[in-house]
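Apart from one protein chain that is not included, each protein chain of the complex appears where it belongs.
After this line comes chain A, so read on.
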């Protein structure tokens, strides 16, 4: 609401109603359902906790998206909502008006509240009422356990106050409600507190797990059983799983098996990301072979793969419908390009994003890949920075992309001829070569964003980007 805009009459009426708790609570019985959200917001803003508890019980929709209203964890509001739920749960017979099935503490469903902010008149208009299905009283089908949804981020140290309060409350009521988490993020190694929290989660609800810290393989093995219970897991992201020099190879194999045996139970996995996961080398088949469904995303980055891994990747049936293939930082120089060629042929009809950045692909390897690459008709993003390709092969590559009419973002390395004998970039030659290559692309098709990049400066890491107008760094040229 701007400073100049007056409050709406509904806001003023709502505030007046809320000045008398008892009157407001009695009014809930007759309140039209479309007025619950704005009144709830008003009560929340002004801290009318007793009315809020009653409104939680009388909430006429199946979901109360409280997290979107709180924006950040708000302990006081959490306690009010949980007290309201307790009042519901302690009633022996389900009241006629009980509709609430989900308390959503995530910062999601902002549209639900946005609809009621500043545009209540629109929301209440007869046109909106006809369109908006949430205004219809949901049918209560059967008595289902209440669900509380939350996104969980586990960090070092004990649980914070919000998590602790929620944990204690849920632990005492596990027979009548489920604590559900769709996205679970690890920012640290799990400790006894975070393991306690994992034990009360309904792991069936988890759809996404991301690990954004460095774990030892033994830590992954400890977490693996939890992953195995996540029967609806769709996305798994592992990052920086490191080995330990002191671990024997037998123990290493045992720990790997503890993880891969849980992959058997990931019935719904569609997106698998592994960044700097050391144990993948030589074990890719163990990780992937038990997955039941075709993958949509396969991202193996900054890892080393063996010949057998590449061979498996080309034969693995569940990569035939990939939309995203990311092999950034997987060094290909010493490998045959044949498995990757076979893989690209398999996914030509579905692949939308291909990232081969910093794979150190050479001329001959790229030439082997070109026929398959030119058939990837759905490709929208192709990242090829950081590979060693000469001008003639770059020309060939760009000519072969003529049929890739959906390409919107193309990132190519500066041709090898852009560098002098010492490996330093020759600015004039770089510009001239890139201009020629850009003209080739524009002759054969439309191009939305086409960028050529030099290798990073060994001193400052700066890269020259042709077609983005970025200038060179000021580091002195190598002697």
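We adopt the following convention: a residue touches a chain if its C-beta (ideal position, glycine included) is under 8 Å from a C-beta of that chain, and two chains touch if they have at least 3 such contacts; residues count from 1.
We adopt the following convention: contacts and distances are computed from a predicted model.
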Name of the absent chain as recorded in UniProt (options "superoxide dismutase", "COMM domain containing 9", "Elongin-C" or "Proteasome subunit beta"): "Elongin-C"
Which of A:6, A:428 or A:461 contacts the chain that the document leaves out: A:6
Touching residue (missing chain; options A:14, A:37 or A:84): A:14
Chain A residues touching the omitted chain (full complex): 3-6, 8-10, 12-17, 19-20, 23, 27, 30-32, 34-35, 39, 121, 124-126
